[in-house]
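After this line comes subunit A, so read on.
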Amino acid sequence: MSRTQSTATDVASTADTDTPLLDVRDLRTQFSTDADPVVAVNDVSFTLSRGETMGIVGESGAGKSVTARSVMGLIDHPGEIVGGEILFDGEDLAAKSEKEMQTVRGNRIALVPQDPMRSLNPVLTVGSQIVETVERHQNVSETEAKEIAIDAMAETGIPDAADRFSDYPHEFSGGMRQRVLIAIGLACEPDLIIADEPTTALDVTTQAKILDLLNELQEERGMGILMITHNLGVVAQTCDTVGVMYAGNLVEKAELEALFERPTHPYTRGLIDSIPETDREYDELPTLDGAMPDLTELPTGCNFAPRCPYAEEACRTAGDPELRGVEGTPSAAACIRADELDLSEGRVPDAAGLGKSVDRSGDPLLRVEGLKKHFSAGDGVLGGLTLDRSGGGFPKLKRQSVKAVDGVDFDIYPGETVGLVGESGCGKSTVARTVLQLLEPTDGGVYFDDQPLHELGSSEIRSLRAEMQMIFQDPGSSLNPRKTVGGIIGRAMEKHGVASGEEKHERVGELLERVGLSAGAAGKYPHEFSGGQQQRVAIAHALAVEPRLIVCDEPVSALDVSVQAQILNLLNEIQAEEGIAYLFISHNIGVVKHICDRLAVMYLGEVAEFGTVEDVFDAPYHPYTQALLSAVPHADPTRRTNRVLLEGTVPSPIDPPSGCSFRTRCPKKIGDVCEREDPELADAGDGHHIACHLSREEMSEPVGEGHAGDARSVESGARSDD
Partner candidate 1 sequence: MATDAGTETKRADSSFRITTAQKERYARLWRQFRHNTKAMVGLAIVLTLVVVALFAPLIAPYSVSETNIDARSEAPSLQHPFGTDELGRDIFSRVVLGSRISLYVGFGSIVGALAVGTTVGVVSGYAGGMVDEVLMRVMDAAMAFPPILLALTVMVVLGPNLNNVILALAFVYTPYIARVGRSAALSERNEEYVESAVSRGESDGYIVFKEVLPNCMAPLLVQASINVAFAMLAEASLSFLGLGAQPPKPSWGLMINSGRGFMQTAPWMIIFPGLAIAFAVIGFNMLGDGLRDVLDPKVDTVES
Partner candidate 2 sequence: MRRDSNRSDSDDSDSHGGFARRQFLATASAGTLGLGLAGCLAGDDTGSSGNGSGGTGTDSGSGTGNESASGSGAGGAKSGGTLQWGGAVPVQGLDPHLDTAAASKRVLENIVEGLVRLQPDYTFEPLLAKEMTTSEDNTKLSFTLHEGVTFHNGEEMTSADVKASFERVQGNEKFVANGFMQKVDSMSAPSDYEFSVTLTEPFAPFIAKMSTAELAVLPAAEAEKSEIKEPIGTGPYQFDSREIESSFTMTKFEDYWGADSVEGPYIDKIVKSEITDPSVRLQSFMAGEYDFINGIPPKDVQRVQQDGSVRFEKNFPKSLVYLGLNCEEEPFSDKNARLALDYAFDKAEVAEAALYGTGQATASPATPGSPWVNEDVQPRPRDLDKAQEHLEKAGMPDGFSVSFKIPQSYPAQVQAAQVIADQASEAGIELNIQKITWSSWLSDVYSKQNFEATTSSYLALYYPDVSFYKFLHPDGAFFFTGWTNEEYNAKVEEARHLYDESKRAELYKEATQIMHDERAGHLLLFWQANLYGAQPDYKGKIGTPDGSSLRFNDNWLDR
C-alpha cells in the first residue's frame, strides 16, 4: 500500500496549486434528432479541485449524467459536445482526439458507473477486468498488474481479494460488484473519479457502506470526486460542493453547508423540502408543482419558472437566467430573483393540524395471520429441481422453494396506513400480493372484514376486489398502454357496477379532477402522461370502485422527489377524505415514516418489528431496524449518524438461517439462542411488536463503533459479502 500513500502526498502537494483539477467552461452537449437538436447540457461551468468532492444533483433528465460523460468524452451517438472547454489539469479534454482520450480515461479520470449489475463484463473474471485497465495504462508486467489489481480489490474492502480475483461478476453481490467497480477506478490511481449514481441501485444498508468507502478512499488518496446523484442525502453525506442541475442548466452552485442552510435557487429549496426526512414531522410535504419540462419543449424564460412559487413575469419572459453569485452568500444561482429571495427556511404548507387519529377499538379491516408464500425455485416443472449432494454419495434430485414470505402477522384498521418496509428481496411486495390474493398463500390466513380471503372461491374474491385495490410501483406498467385513461378507469366502474354509461363518463371526469388531472385526460393514452400524472391516473383507477383498502406497492419509488411529494400528499388527502386504509409498501424509510401510522419492518420474509411509527423509530428497536435507520443518508450535512454497518448479505431465502433469520448479520447477536430459536414477534403490551431474543433494554442500547468497524472484516462466506 505504499504507492497509495505516496500518491496521497503528491496530491497534497499539488493540491495547493492554483489550477483546479477540473475546470469545465460553458460546456454544451446536444443530441441531434429528427427535429431540432436537443440541448442536454446547456453552457455548464464548474470547477473541481483535488481532494474535493463535488456533487451534481438533479432529477432525471436534468443533464447530470450527460455532463459527466461529456467530461470523459463518452457521449453516445447522436450526441456531441458542441461548445465549451473541459480543462483537466490545464489540458482541454474536449480538444483531444479519441486516441488521446483513451490514455486519459481509466488512467487519470476513472468512472464508477451506476449499475453494478450490468457494468461488469459477465464473461470475464473480475480480476482480468481490473488487470486490463492496469496493463493498458501502466507499463507493468502481468504479475505486477495482478498484484496491483488484488491490492485495489483489497483496498475497496473485498475480502479474500486474492482468492476472489478469478471469480466472475455473477459470483458477487451487488455491493461487492460496486466495490469491484471502484477497484477498477482506483487501480490506476486517477486524479479524478466520476461517480455516476454509484449507489442508486443498492439497498440503503449497502449504500451506506459504499458511501463510507468512497469517503475513506478520498481521505486517503485525495483525488477529486465528481459525484452524480439524484439523492440529496447522498450529497449531504459525501460532497464538499454541490451543483444543482435542472433541465440541462446548472441552476445553483454552492458549498455543501451553504446549500442546505440557505439555498439560493427556488428549485434547490423545493428539492430539499420535498424529501420526507425521518426526523421531521409534516402534515403535508411541501411540493413543487408539475414536473421537469421536456427538453424538446422548453419554456421561454427560466426553465423552472412554470413550477416556481416565486416566479414573476420577468422570469417567464427574460430569457434563460445566467448562473451568477448571489449577494451575501458564497453560492451562485441561475435565478434573477436570487439576490432578493431568502430561501433559508423551507416552505411549510399552511394546512397544519390535519393530523389524524386512528380508531383501533373496533375490528381491524384486514388481519394477516401467519402468512406464508413459498415459490418453487427456478421455472418450469423441472425448474425447481436441483441436484443435492449434501448427503454425500449419489446426487439426489431435490425440489427447492424460495421462502419469500415465511410467517407474517399484522393488521390494519379502517382509515389507517400501515407500512411494510424492508430492503429488496425481504418479501414485502409478496406480502402485498398475497394479501390481495393475487398470489395464493402457501399457508396462513388473510381476513378482510373478518372474511377469510384465503378460503374464498375465485368468484367471491373477484366480487370482493372492489373493496381492495392496489397501486403499483411503475405507473407506466400498471396502466394498459393500449387503453385510454378513461377506458381503464371506466372499466373498473362498470366491472363493479359503480357506474355506467353517461354517469360513468361523468364520474371518470370527476375522479380525474379529484387526483389533480383534467377531465379531458380521459381520452388520452397513458403514455401521454408523465410518470407523476400516470400515478395519479393509477390512483384514480384504484378509487374508481370506492375501495376500503388500497395496497400501495412502492407507489412513489419510480418518481422524482418533487413528484413523489405530490403523490404522497394526494394519498394522504384522499385518506383524510374517504377514510380508506392503506397498506403502504416501501423501501424508503423517510417516505414510510411520513405517510404511515403503523409500520412493519420486514427482513427475509418475516416481520422483525411492528408498531406505530413512533414506536419503531425510537428505541427499543430490533437490531435490524436500528441498522436500517442508521443507514439512511439524511439530506442534512450537519447530521452525522452513528452508522450501524451490517455484515454480509441477506441470506438466500431458499435456505434461510436457522433460528433468527437476522442472526448471521446481527451486530447484537447474543449466542446460541439466536441460532436455535426463531424469536416470536412479541408484543410489549403497547402494540409494539419486536421479534428478538434481546431484552427491550438491550435493544435500546446503541451499537458500538466497534461493530461498524467489524463490518469490514466480514466473515468470508463463499459468495456472500456486503
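How were these picked? Simply put, all candidates are chains of the complex that A comes from, given by their letters.
Heads up, the rule we're going with is that a contact is a pair of C-beta atoms (placed from the backbone, for glycine too) under 8 Å apart; a residue touches a chain by one contact, two chains touch by 3 or more; residues count from 1.
Quantities reported herein were computed from a predicted structural model and do not represent experimental measurements.
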>> For subunit A in this complex, identify the touching candidate from 1 or 2.
In response: 1
>> Taking the touch rule as given, give the residues of subunit A at its contact with candidate 1 in the complex, in rising order.
In response: 31, 33-34, 38, 40, 60-61, 63, 65-66, 75-79, 291, 294-296, 380-381, 433, 436, 438, 461-466, 468-470, 472-474, 476-482, 491-492, 495-496, 525, 527-534, 538, 541, 545, 551
